[in-house]
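All remarks here apply to the structure that follows.
Removed: one protein chain of the complex. Kept in place: all other protein chains.
Per-chain numbering from 1; labels A and B assigned in written order.
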Amino acid sequence: MPKMLATVVDNLVSRPATRPHPYQRREAFVRARGRIIFDISRCVFCGACALRCPAGAIRVNRAERELVFMPFQCIVCGACVEGCRRGCAQIIPQYHSPAYSKPEEYYRAPLPVREDDQL
Amino acid sequence: MAVKTVLPFGPQHPVLPEPIQLRITLEDESIGQVLPALGYVHRGIEKAGEKNDYPLNVFLVERICGICSATHGLAYCLAIEKLLGIEPPPRANYLRVVWAELHRLHSHLLWLGLLADAFGFESLFMQIWRIRETVMDVLEQTAGNRVIISVCSIGGVRRDLSEQQIEQTMNALADCERQLKAILPAILEDYTVKKRTVGKGVLPTEKAIRLGVVGPTLRASGVAQDLRMTGYAAYGELGFEPVVEQAGDCYARAVVRARECFQTIDLIRRALERLPEGDIQTKPRGNPNGKAIVRVEAPRGELMYFVVGNGTKNLERMRVRTPTLANAPALLEMLPGAEFADVPVITLSIDPCISCTER
Partner (left out) sequence: MGEAHTIHAELPDIENVQVVPKEQLLERVAQLAEQGHRFITTTCIDNGERFEVYYHFDRQLAMTHLQVTIDRDAPLPSITPIYFCAFVAENEMKDLFGLRIDGLMVDYQGRMLVSDELPTPPMRKSDARRNGDGS
């Protein structure tokens, strides 16, 4: 019984093990694989990320200078981040919030302007 | 007078987290014959493994089973490394052990919780899963994900551990051990728990070997066999003694898993203490060619990968033998003659993982 009493007292004074989720959110761990974002200004549209993606969540169109990313097909493995030499694909610890639809994300870069192209 | 009834147990049943059906022929309260019906979650991963490029398969095989995903990734990487003839650096080997053992720890805790749930011991289930949460937090801190951690890559590991993370892991392990020591006597010495498990689903040594059971189920039947004794990754340098129980009943299986929790904590500590310095990745070169078999110890038992390469980026064949595939036939021997009320406990005692079974 005295053994039991210690547990009872312990449970009375300790805080609950859970937290009221939407009101109180846990700080994401620094190394957590939350989601992938693209810094398109650095992208050279080489397609290395699309080649490495096991889920086929990235499409790169070199001619149009366009990158299409499907965040709800992405498994956040980070293979694209390791494959990207320009630091365009990045991983952040914040998770994607739930959504009603699964929109694709389009990233477009303006065509580079060469000096002799100018009118 | 015995009345024969055929009763479908599953595919949706409170005690089974995953869909499998056992067609049970009942004679009054005792079980006559059992036939499993599979195929509810077959995904054709062996076939998909032939279509993907071999480096992408690492992410595929990790999704065969959530609970032992680190072990699947490890086994696949070991098999491909054998074919390519490369050797991961020593630090990578130790880190692989750390993550594989953390996975075993959370898997065993999950199972102990489910066992408590199968008796209807809800509060114990919650307590054990709270301990498991500390392990999940460690996994998220170190590897980035809670369950599918994808740390293994061909030729090494993808993430390194910093000094601070090693310290955090050590603290979490100490915390985990302390809480486990407080809680496990409640499950293992409890009168009700013993009443429900001792002498149920007995599997004698001879029969266990003949039925091909693996892992904790085999070790609970008095066979000291654990693939970690073969010393893959860094297990050979860490020193390892398998946990063995003699009784072969559901209680023995619970005791084996409970004792393995502590053994696993010790292994992780030793691996972290001896963690060598250096590189974590050897660059893979060429395409796999030839045949290789790798067997590793998953939380549920022996996991076998038979990989055939043909010199291209795609594999010729990838055969995965998961532990539950070997443990399931034993159910057909253990269940007949038992009481119907013991079906959940006996079924759970082999730690069935249906995603593994069907792939």
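Assume a residue touches a chain if its C-beta (ideal position, glycine included) is under 8 Å from a C-beta of that chain, and two chains touch if they have at least 3 such contacts.
This is a predicted model, so every value here is computed, not measured.
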| Which visible chains touch the chain that is not shown? | B
| query | Taking the entire complex into account, which one of B:Gly85, B:Gly120 or B:Gly337 touches the absent chain? | reply | B:Gly85
| message | Looking at the full complex, which residue from B:Glu62, B:Glu260 or B:Glu302 touches the chain that isn't shown here? | response | B:Glu302
| task | List the residues of subunit B that touch the chain left out of this view. | result | 35, 38-39, 42, 44, 46-47, 82-83, 85, 209-212, 225, 227, 229-230, 289-293, 295, 302, 304, 306, 308-311, 316-317, 319, 321, 325-326, 328-330, 332-333, 357-358
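Methods note: only the chains that are shown with their structure count from here on.
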| Distance from the CA centroid of subunit A to that of subunit B, rounded to the nearest Å? | 29
| query | Can you list the residues on subunit A that touch subunit B in the complex? | reply | 17, 29, 31-33, 52, 54-55, 75-79, 82
| task | Quick one: which bits of subunit B touch subunit A in the complex? Just the residue numbers, please. | result | 52, 55-56, 58-60, 130, 133, 137, 140-145, 148, 150, 158-159
